[in-house]
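Quick one: the structure is below, questions incoming.
Just one protein chain is left out here, and the rest sit where they should.
== subunit A ==
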Amino acid sequence: MSLKSERRGIHVDQSELLCKKGCGYYGNPAWQGFCSKCWREEYHKARQKQIQEDWELAERLQREEEEAFASSQSSQGAQSLTFSKFEEKKTNEKTRKVTTVKKFFSASSRVGSKKAEIQETKAPSPSINRQTSIETDRVSKEFIEFLKTFHKTGQEIYKQTKMFLEAMHYKRDLSIEEQSECTQDFYQNVAERMQTRGKVPPERVEKIMDQIEKYIMTRLYKYVFCPETTDDEKKDLAIQKRIRALHWVTPQMLCVPVNEEIPEVSDMVVKAITDIIEMDSKRVPRDKLACITKCSKHIFNAIKITKNEPASADDFLPTLIYIVLKGNPPRLQSNIQYITRFCNPSRLMTGEDGYYFTNLCCAVAFIEKLDAQSLNLSQEDFDRYMSGQTSPRKQESENWSPDACLGVKQMYKNLDLLSQLNERQERIMNEAKKLEKDLIDWTDGIAKEVQDIVEKYPLEIKPPNQSLAAIDSENVENDKLPPPLQPQVYAG
């Protein structure tokens, strides 16, 4: 008995040791009684649920906030008191929520709530979430999926980004520079937190930062790209007009080391132009940068094929300028400003993308300030070209309008070539005919000559022993010869 009780002190029932799920393996109190496998499953489920809940919560908050805004606007006079109380309650709930997550989100959220008070009176701007297009939805889903692989850190990051977006929602009336500042602060903050607290290795931090940038910038894009408060649009139009006015600039004037006569090279040039134009269609700064990088690689290829040596900056920049002039990419200044303001700075500062972006900035600056001297032209020539009086292209006997699109130009060129080819073929045909005639004439001529000669000197073939016979034939002078001596008989 005593033995039994003694044993009881340390005795644990077999069933208690087993996994709570009843899978037959032993459980562990550290895993809440599950075995390692079941625990992982349970934990994973719980975590996903948590993320889902967070997401829903954020959505709900957004909706409530909107309702609150809408009602505060419409309820100026008539709305019932109870409703505003209700609204107050919600606001309280919201601010409470804000404070609990505040430690994840320091300075910006504080400013945000202050701004919220100011904004309360203003007309509500449409919610970020309300107007989600299909793309933003897709990006959100991808983002959540991506973060799931990062366990607790992912969850925390999600909370932070959500809070940031909410804060940005209130900051929409601030100047774009301030909004950019907030975004840059946020990037820095999140990256640092991941490294110092999450102990995430630098390469992964970079990956996560890319995803965060993608997520927040897809959402913020329409509010911060070419905002009305800035003169970005004016600058866009200015540079567009400027590039159009410079249509006459030739590769030779810029000393572009690219020979477009080579089909491969002109192919690369076309690709580069396509890439730089495509930049405008992207929403995320990083994707825009990727377009610039792709464009640059095509330029390098074009230079490599032409010069057969690696391109230096001396080759690259003029070519990029030429590509920009030829492509006239839409909203060039807005795109540059947007990237500068909202791209993750670590990418812009030292990376390869940053280098190409800097070169694009240089190209734009050069085009803006371009003058006669920078093209090695005389001032008079430059002025004449600028005013459109003459065009250097005209002298090259290309009399089709210079602003015709590339395909048309190519077509004209091809037509030109074809007609030239036609001409040449005709010439060849003529020559061939002439040659044929010459040949016939020649044979005829020869035949005639031969005939003449033959006629002139007829060939008479005499019997072969005629001359021999002649010896024996009647000699004309035979008569003059004395008669042959006759034998005489003498009587003697």
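As a convention for this text, a residue touches a chain if its C-beta (ideal position, glycine included) is under 8 Å from a C-beta of that chain, and two chains touch if they have at least 3 such contacts; residues count from 1.
Keep in mind that, in the parts below, contacts and distances are computed from a predicted model.
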| item | value |
| --- | --- |
| Hidden chain of the complex, named as in its UniProt record, picked from "Ubiquitin-like superfamily protein", "Ras-related protein Rab-21", "AAA+ ATPase domain-containing protein" or "Queuine tRNA-ribosyltransferase catalytic subunit 1" | "Ras-related protein Rab-21" |
| Residue among A:S36, A:Q184 or A:T274 touching the omitted chain | A:Q184 |
| Which of A:Y25, A:W55, A:Y223 or A:F300 contacts the chain that the document leaves out | A:F300 |
| Positions on subunit A contacted by the hidden chain, ascending | 103, 106-107, 110, 184-185, 188-189, 191-192, 195-196, 202, 255, 297, 300-301, 303-304, 308-318, 346, 349-352, 355-356, 358, 361-362, 365-366, 369, 373-374 |
